[in-house]
Each structure stands twice: as structure tokens, then as C-alpha cells.
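Missing here is one protein chain; the remaining ones are kept as they sit in the complex.
Letters A and B name the chains as they come in the text, with residue numbers starting at 1 for each one.
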Amino acid sequence: MTKNRVISSRKIESEALEQLEEISGVNIYACYQCGNCSASCPAVEFMDIPPHQVIRLAQLGFIDDLTGSETPWICAACITCTVKCPRGVDIAKVMEGLRQIVLRSDFEHINIREIDEKLRKKLPQIALIGNFRKTIL
Amino acid sequence: MKKIGVFVCHCGINIAATVDIKSVVEELKDYPGVAYIQDYKYMCSDPGQNLIKDKIISEKLDGVVVAACSPTLHENTFRMTVKTANMNPYNCEIANIREQCSWVHKDRSAATAKAKLIIKSVVEKALLDEELEPVKVPVVRKALVLGGGIAGIQAALSIANSGYEVILVERQSSIGGRMAQLSETFPTLDCSQCILTPKMVDVAQHGKIRLMTYAELADISGFVGNFKVKIKQKARYVNWDECTGCGLCVEKCPRNVPSEFDQELGKRKAVYTPFPQAVPNKPVIDADNCTYFKTGKCQLCKTVCPFDAVDFDETDKFIEEEVGAIVVATGYEVYPILNMSEYGSGKLPDVIDGLTFKRILSASGPTGGEVRRPSDGKVPKEIVFIKCVGSRDPENHFPYCSKVCCMYTTKHAMLYKHRVHDGQPYIFYMDVRAGGKGYEEFYQRAQEEEKVIFLRGKVSKVYQDDDKVVVCGIDTLSGTNVEIQADMVVLAMAIRPSKGAEDLAKLLKIGIDQNGFLTEAHPKLRPVESLSAGIFLAGCAQAPKDIPDAVSQGAAAAAMVSALFANEYLLHDPIIIGVDEDLCSGCGLCVSVCPYDARELNREKGIVEVNEILCEACGACAAACPSGAAQQRNFTDEQIGNMIKAILA
Partner (left out) sequence: MQVSYYPGCTLKTNAKNFETSALAVLDRLGVTVQELEDWYCCGVCFSQTSDNLMQQIAPIRTLVKAKESGNRQLLALCTMCYNTLKRSIEFIKADEEKLEAIHKFMDREATRFYGNEVEVIDILSLIKQIGLDKLKDAIVKNGEDLKIASYYGCMLLRPKEIAIDSPDDPNIMEEIITAASCENVYFPFRTECCGSYQIVNEPDIIKDRAKKIVSSAIKNGADLIVMLCPLCYYNLDEVQIEIQKKDQSFQTIPVLYFTQLLALLMGIDPDINDFSLHSVDPRPILKRKGLL
């Protein structure tokens, strides 16, 4: 469904956007929307907002749409997008920034107890710790 | 004491808003040496200039100080103004109270105080100014054009048509450059060779043009109007005076070499002319690939030549010439696919660059103009064009836009469609830059009439899958990733300056930018001049550009050369650094620091002598001179000392 969004300087200069830029340390305005991040993303099919649109919406200040999105949690931090970006935008860091914004107000994205015990025992530790590092503050 | 007139400009509110002009006039009117002072709203206007002129005469002024904008803007204006009132132009000085005062300050009273000090110091300078006459230099009215592509051809023809002699030097054995490799040209789709070859023939037949192909600039000295150049004529191993271009040697040569002209898709011989319409249409022997040069056996070409023109003993020759101006039109090269690891690093045979595709489209090309892919000669039914490959990519390749790709890719898709009616072309693009006459209409035609599918986004990966080339990209307009099972992929590779352009720039002492393109003197107002007087720029050596732009710049450079040659003498600024023979001890320190080779030690006299034409008045010698013998005219130590005193007072 197409959403009608009102663009204003209040959005573009919002604290939320400032926070995202601060946590990630990325200048999102370097992006010129070539889409290479989405084109190369291995998990894009599972995302509700593809990476290039994440950056676009961030440029316009719609941080709420992004923190409410599944995309940052689908991102596996493989950093392909960052390596591919012709403008040096570190998209992987923007994803981390979005996860952090959410986790810093609500520290758990997954409930460890809900993970199947058999699976928990079988998985390599790096799978579990890696996951927790991205989903729990 | 001299009588100095001070004229203070308001520059509208540019100066007057920050500097209290009234207070400046009030204070300066009593300054020693100031015989007259007047302010005016726009001093550079006609009434402003007339005011200065009138007052020089009525007040019998010896010198003028104009307190206004930077001397780079109006120094010449005011010097010409005082000249009409019979004052020596070098007795007119500019006090810059705009760029160096009003524009950079906010505090009105402090800025006013600063403006007063600036003007006072310049009055001090004016009081000791001498009358100077420009140095006169005769002009050699012959031009050197480096590069025989379309820009160089146009420059050479335009200069020659103005009645001046031209030496056109081209590195390849034929002129024509990149344009000769193209098939049709956008946006009119007329045949590139058909419109280029008449111009090439004009060059060959022009009485004023001396064509030197297979040659390079080896050395240069001198200065505007009087360059001495050394040109290296590479050994051709074919005596062109005897050769008639019959082609028998080429026919018999047993050695096949990938043809550079056909982007290595086709073959040429070791003795070859690069293409059938070459000018001059005479062959050279490529010693690196010639069987005789490699093994000492063969000589078939020599045996069959009816005119005994083959000469294996020929060596490189050096020709010395004097020229008054130089046009640099050394063109571009295509950034190699080797650098694009995500697109197969050049290892996939059916992933080629745009120039190679042009050869495939060309009737004289390796496929006779039929669109067939390199790997197996199959006609591609799905073809993908990718734009901005290497361009607009500051992170990994080049930050600039290569400018021609939008249009030529559109043209390629269109020409492909004309040849393969049931084929489908796709173009991945990020922006379509169609800012030229008829360009936007051309782009629309490709969409509406030819049904070229434009996909907005980058391609992240290209890989071989059986006999298909899989293209993974995105269409950001629909927001979906897309995959195309293509038969062939054409990359619009970035264009960059020709190999050797950087070394040439060093030789000529002209600037290059961070991408290796030659730097123009001013990006808007002096686009065809280099910063070295007498050296002009044309074509893609300066920046990526299409044929109309390259031709325009070639013609513009020629106009600049002709304007230069219209003078019997050149005038050189007399503000140079001379030598006070009584003070000079002949230590030679100044000789070693001079970047222009303008100073020479006369061992007999034991003093240093100055070539006034070469001196660019940088002042390095004046700073180095231990005795004060090297004094810059109208910037003597005494003048500068007085100026500093005036500011510190």
C-alpha cells in the first residue's frame, strides 16, 4: 500500500535522524540511490523495506518507519552493501544504528527462552552469540 | 613629492555596507602624498573611469590608487583608463578593500580601520612606482597541435584556414582518433566515418598543415610565441616517400596480431594500416610483433614491395621546430574491464565495453556490422547495457561523470534493435543525462519507438551460467531486485585521459586535475587555455565530452591561437625582477631557485643576467638574493618596507 508521507524540515532535522547518524557515524546524504546495496543484499527478499529505501526514508527523516520495520532484524551484517556502495555509505552501520535505537529503548528483540532447546544445543556458539549481539542490548 | 589621486569605490553596497567610505575619505585626504581623493558608487563604470581620467588631468596627478575589488578583476581596466589620460599604466595601483576587507569582515568600524591601512600602504607603494614599458617579444606564427583525433583535426584545420602554418603530431600511424572507431553517431545516427573522413582528407591536402603521424613530442623549451620543440618520429620501417600504399606487403605478411582498432576482436598484420580509410594510407611495421624482428627470418614484405620501400634499418628520428603556440588534444582511453571484479574482471567473453560494441556495430568491423557475440558468434537475443561503470564511483573508481555514456548507450540499444528486430535491449542507468541539442528527443525515441527497457539502478553482479550471462541488479523505480538471463552485456566504461597524458603535462608544465585531465585556466571564462601562456586545450584531454563539444573546443582553441598570431609582437608584463649590477656579487643563488630558467650567471662579468621574457615575477630570486641586487620592479624592498610601516603605524 502506498503511504502518503508529509515531508518537512522538522522531519529532516529531527532528533531521531540525528541519533541515527550519531550511533552509526554515517553521512546518509552521500547516497544517490543507485540501489546497489539492495541489488547485492542476500536477504533482501525477506525484508519489508529494501536497504536503498531504508537510506532514502532516513534521508527524509522517517526514522519511525524504519525502527518499526523488520529489515534491520533480517540484516545479517554481512557487509556486502557497504563494500558495494559507490559513495562510501556504510549501510551495514545504518542497520546497526536502527537496531540500537530500538534496543536502547527496549532491550530485547528476541526471547532466548523461546529458542528450541535442541537447536540451542546443536548450534555453533558463534551463531547464538552473534545473534544475541544483534538482538539484545 | 608625487601627487597621488585616491579613488574609493563603494561597489554598490559590496564595500560600502561594511566600510564607512566617508570616514575613509576624511582620513585619507590628509595622508602625505594624497593630492586628491574622491569616492564613487561604481568606479569601474564609464562615469567612474571618466572621473579618474578627468582628475588626472585637472589635478595633474602623478599616480593613481583605486581602492576597490581584487586586482585580478579590474587592474587592467584602470590601467587602461589612466593610459588614456597619458599616465603610465604602471603608476596605477589597486588597493583591495573588497575581497580582503569588506567581504570577509562583519565589524564595520574594524573593517573601516583596516580599509584605511590597506589604502595607506598602497599609497606608499604608488609614491615610489616607476614608469614601466611592457617587454616586446616577436611571435613565431606556426602552431603545434598534439593529437589527431577530431578535436586536434578541427584545431589544425581552423588554424590553417586562418592562414597560419600548423604541425599536426599524432601518436598512431593515422589520424582520426577514437571517432574513426565509431559506427553511427548520436543523436542523428549519421555514419561516423562518413562525416570524419572528409576532414581527415582536408588535413592531408591542406597546404598549411604538416602532418606527422607515428610521432610524439619529445622535448620542449621556450615560452609563448617562441617555443622550441623536439618531435620524435618513430621508426616506421617503411619509407613513406617511396611507398604508394598499394597494400601488397600487408596482404603477404604472414603474421596476425589482434587489431587495436577493432578492440582486439579482429586481426591485423604485423605490417599494417589501422583501418582502410587511414590518413596517411601508408603502412608501418610493428617491430614488437614482426617475425623478422623477432627471429631474423621472413622479410616477405620487403621481397614483395614493388618500390623497395621497406627499410628494416630505419631508426627513430628527432625533428626540431619552432612554434608560437601549442594545442593539446590528446584524447581519452577506455577504463579497462579488468578493474571491474563484480562484472567478471574481463574474464567473461560476452561482457564487453562500449567501444568494442561499436566495432561490432560498424560495417567495417570484425563482424561486418552484424551483432554477434564474441564467444560463439551467436546473435544475442537479450542484451543488457550497464551505464556508469567506473564513473560516478568515488569509493572504488572515478568520481566524475563520463558524459558521453548516456547518449551512446541509448544509441547502442537503438542500433541493436535496428539490426536484431526480435531482440530485447535493457539499459541499467542511474540518471539519464541528455542535455544536448536533440538528445532528450533521441532518448524518448528509444523508449517509445524502440521499446528499450530502462531499468533504474545498479547491477551488483554479472556471472556466467552455461551460455548465459546472468545480470543481477535492481530497478529502484519498482523497488524490486531483477535478474536477467542475458546473451551479452555491454559496459559503459568510464573514460579517462590517454596513456601518457600525465607525462606530457609535466613536459609542457601544464596542470592536471586529480583525475588526470588537463586543467583549464578558468572553468567558465577560460575553458580552452592552460595556465601556461600559449598552450591551449581541446577535446577529452581536458574533460570527457562528445563530438560536438570536442569540435567546438578544437575550433575555440584555434581561435585563441589565431588571436595570438594576429600580433607581430607579444607584450610581456614588465614587473620582473632585474639585477642591480653594482650590488650583484655573482653568487648564483637566484639562478638555482628560479623555476623558469630566466636567470643565468655571466661568468665573465661575474654577475647574473635576466631573460626578461622568461621571468614570471614569482619573486623567489628576490627573496634568495643576499645583497638586495635582485629587486622586483615596483615591488622594491624600499616600497614593501614603506607599505609595512604604513600598516604598523
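One rule holds in what follows: a residue touches a chain if its C-beta (ideal position, glycine included) is under 8 Å from a C-beta of that chain, and two chains touch if they have at least 3 such contacts.
Worth saying up front: this structure is predicted, and the values here are computed from it rather than measured.
Only one of B:T72, B:T244, B:T303 or B:S341 touches the chain withheld from this view, namely B:S341. Residues of chain B in touch with the missing chain: 341-342, 345, 461, 463-465, 470.
Seen from chain A, the chain kept out of the figure touches residues 22-25, 42-43, 45-46, 73-74, 76-80, 82-83, 90, 92-93, 95-97, 100, 110, 115, 119, 123-131, 133-135.
Just so it is clear, only the chains that are shown with their structure count from here on.
Work out the mean CA point of chain A and of chain B, and you get 46 Å between them. Contacts from chain A toward chain B in the complex involve residues 32-36, 38-41, 44-45, 50, 52-53, 84-88. For chain B in complex with chain A, the residues that touch the partner chain are 342, 388, 392-397, 430, 456-461, 472-476, 479, 481.
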